[in-house]
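First comes the structure, then the notes that go with it.
As you look at this complex, bear in mind that one protein chain is not there, while each of the others sits in place.
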Amino acid sequence: MNLAGVFAPVPTPFDDGDRVDTARLRAALLRWVTRPLTGFVVLGSNGEAVLMDDFECDQVVAAAREAVPRDRVFIVGTGRESTQGAIKASKRAAEHGADAVLVRTPGFFKNQMTSDAFVRHYTAVADASPVPVLLYNFTALTGVNLLPAAVERLAPHPNIIGMKESGGDVAQIMDLVSGTPADFRVLAGSAATFYPMLCVGATGGILALGCALPEPCMRLFELTRAGRHDEALALQRQLVPVARLLGSTHGVPGLKAALNLLGYDVGVPRPPLAPLAASALPALRDALAHFEEIPA
Amino acid sequence: MNLAGVFAPVPTPFDDGDRVDTARLRAALLRWVTRPLTGFVVLGSNGEAVLMDDFECDQVVAAAREAVPRDRVFIVGTGRESTQGAIKASKRAAEHGADAVLVRTPGFFKNQMTSDAFVRHYTAVADASPVPVLLYNFTALTGVNLLPAAVERLAPHPNIIGMKESGGDVAQIMDLVSGTPADFRVLAGSAATFYPMLCVGATGGILALGCALPEPCMRLFELTRAGRHDEALALQRQLVPVARLLGSTHGVPGLKAALNLLGYDVGVPRPPLAPLAASALPALRDALAHFEEIPA
Amino acid sequence: MNLAGVFAPVPTPFDDGDRVDTARLRAALLRWVTRPLTGFVVLGSNGEAVLMDDFECDQVVAAAREAVPRDRVFIVGTGRESTQGAIKASKRAAEHGADAVLVRTPGFFKNQMTSDAFVRHYTAVADASPVPVLLYNFTALTGVNLLPAAVERLAPHPNIIGMKESGGDVAQIMDLVSGTPADFRVLAGSAATFYPMLCVGATGGILALGCALPEPCMRLFELTRAGRHDEALALQRQLVPVARLLGSTHGVPGLKAALNLLGYDVGVPRPPLAPLAASALPALRDALAHFEEIPA
Partner (left out) sequence: MNLAGVFAPVPTPFDDGDRVDTARLRAALLRWVTRPLTGFVVLGSNGEAVLMDDFECDQVVAAAREAVPRDRVFIVGTGRESTQGAIKASKRAAEHGADAVLVRTPGFFKNQMTSDAFVRHYTAVADASPVPVLLYNFTALTGVNLLPAAVERLAPHPNIIGMKESGGDVAQIMDLVSGTPADFRVLAGSAATFYPMLCVGATGGILALGCALPEPCMRLFELTRAGRHDEALALQRQLVPVARLLGSTHGVPGLKAALNLLGYDVGVPRPPLAPLAASALPALRDALAHFEEIPA
């Protein structure tokens, strides 16, 4: 499975009645598959998976699988707070065609989420999952940290093939790479620091910005891999402002607004998330227009 | 509805196959209803609700409702990340006999969880819920803070009758009381600071310790209400160590271990939570034995 | 030494040339000593001691000592990052007439400031100081926490008579009182939570608000001591907004602006602190006017 490159964590379209809209999802994916993207993630954080029920999740996976060709990696987010919940979701994702599952750490009972707890949890999920497992750490949202020491214990599991680390701490990425075998893949989660993360050993990224601007993200990846560091750094600097608008600044509402501007028609976020304020649109449009033509 | 007093946030028993065990829940509740407790909360944080699916939640509510007499307040936790999820859960809880619902803040998309978002979320839930709504803020677990300014905007809603504030910040409790009408009830969530929270205007508490040691918790409440502050403070000091063992130190595993020691038979936590380490039991037993006889 | 009551942590006036102005300090103190205040602290955090050199500190102590009658407790802040610095400052303060010294924790080398380090530091200072020592914890400014466990080890020292705890964590105050002998005095540092801190065992407070509004602060203390809790809570609620303006909101610039409004002529803060913005004055004036007549 090719985990070196840029993955798009695609959003879930909802219709005006706050229902999952699989037709829109398929349409958007049919356009995305024409772009230079290594693969796709559905039901990730950007996919608003935590706002959806299991039935809706199944719908999304089935619809997306139809649109994503077999030569692209198709990953499904299946993190749940309970171990049995994550196992069930992973089995369902596999039935619906996932190539791999991306399992966010449980994080509710923070004091109890020790490295031992994570090792138990992920071992049980990886033992049971019909498809390979990617660990997933997103401390800014979960409030817990899957430490390199825990990942080191999990990496030898034959069904755990890598992880996504969404944090911006370059030292932690370096430790993850240092502490795991060469074939364990560490994917970065932040486009604003993609270049330095690649420098220290990340093999690619799952980047919200990859949905909106696939070509520059992929070009940044390839420049770095080719050792053209000066060009890579220059491109990274150009991408920082727009990466932040779609990430820390506006989150899912910003990503959906950007995609709608770019013609993807992904609808609005699900409440309690609200659509991006109209006052924020001009700056977003300007930031995108440096890289891609915005339809009128 | 009487929201002045001590409420027990009861745990959910699981059997050896990691299934909800409603028979054990009923048995425990039939004992709890003989104790001086103002009411009961199921499917709260201590009820491991985030580890359960909707069907299991319904089972718990139905089983508990049978055991709790009509003259005790019966509250069901129905917080979900999505607004529509919280509405559906509240409707189901009402169908199964809840007197009120306790709705924890959504907290996953932290940057987007502004006061405006909370006001929209809770207004929609309160508009739709067939039974009265209690707001619920637990910053240590959710990573978001439902600020007094937002509560002030929500308190006039006719179907929002109060809130649970689990934080230990006495200034925030004071602000919540100051900023809301006299009939809006603020319940504390931490037994280790119950007395000072009552001093500044909390009308009661939803206390894990109330499951294990109902009499001392209720006595602390009544001493304070009677203006016997010296005795209340002395009792509060005695309760601090055991309150911490069941709260910040050991969490749900500590609460379940304590209840099992006291003869309640509530089983083990659901993975990824693990049973309390055997090495921690003697200190727990000693702490409880100051207040209640421990069966051999 | 009477450590039960309200202490005013007086600011240090600077003249237009950024020099310590002892004449203004004396004049302000001669007015303060006519008010109901248990004692005075110079060179505390509000005294901008960290912005002054040792010679200036000596000037302030000498000038203040002249103005403060012997029947009021006169405390001098002598915290320094080095142990020998704190010892020298304490000896100088004693020579200039301090009744006791208030020694803020060192806090620069955060990782090394363990309980052992604090016990060594304070033991050395207390061994060497000619006058009694008060410990002083102000985590919000220092970034370190002098934990109750460390205080418990220090409290038996014959030359350590109490502490100031500036944090708003009522549980920590309760622990400090529980873990120390009855004659060890715990003073609160925040007027916005003075009443609940008194409820859990603080014997008084060193309150910036005490400089501006001594009578209401002292009245809050006395109402609580007399067991008139309802009146105390009502007064506490009234004081919260103005306490915040002089504390967390505007800090030293707010305190100095308030005192200048009230006719104390304490000048401007020392750079890099700046005088309170003119735009913030009307709200400050209104908040004070609820309690004291503001000269035109």
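By letter and in written order, the chains are A, B and C; residue numbering begins at 1 in each of them.
The rule is simple: contacts are C-beta pairs under 8 Å (C-beta built on N, C-alpha and C of every residue); 3 or more make two chains touch, one makes a residue touch a chain.
All values reported here derive from a predicted model rather than from experimental measurement.
Asks: So there's a chain missing from this view; which of the remaining chains does it actually touch?
Replies: Result for the missing chain's touching partners among shown chains: A, C.
Asks: One chain isn't shown here. Among C:74, C:118 or C:136, which residue touches it?
Replies: C:118
Asks: Among C:52, C:155, C:213 or C:261, which one touches the chain that has been omitted from the display?
Replies: Checking the options C:52, C:155, C:213 or C:261, the one contacting the hidden chain is C:52.
Asks: Among C:33, C:62 or C:140, which residue is in touch with the absent chain?
Replies: Candidates C:33, C:62 or C:140; residue touching the omitted chain: C:140.
Asks: Please output the residues of subunit C touching the missing chain, sorted low to high.
Replies: 18, 45, 50-54, 81-85, 106, 108-113, 116-118, 120-121, 124, 140-141, 143, 248-249, 251-253, 270-274
Asks: May I ask you to list the residues on subunit A that touch the chain which is not drawn?
Replies: Touching the chain left out of view, subunit A contributes residues 168-171, 174-175, 178, 192-193, 195-196, 199-201, 227, 229, 233, 236-237, 240.
In this text, only the chains that are shown with their structure count from here on.
Asks: For this structure, I'd like the pair of chains sharing the most C-beta contacts.
Replies: Greatest count of contact pairs is found between chains A-B.
Asks: Please compute the C-alpha centroid of subunit A, do the same for subunit C, then give the distance between them in whole Å.
Replies: Those two chain centres are 51 Å apart.
Asks: What is the distance in Å between the mean C-alpha positions of subunit A and subunit B?
Replies: 35
Asks: How many angstrom between the C-alpha centroids of subunit C and subunit B?
Replies: 38
Asks: Touching at least two other chains at once: which residues of subunit B meet that condition?
Replies: Touching at least two other chains: none.
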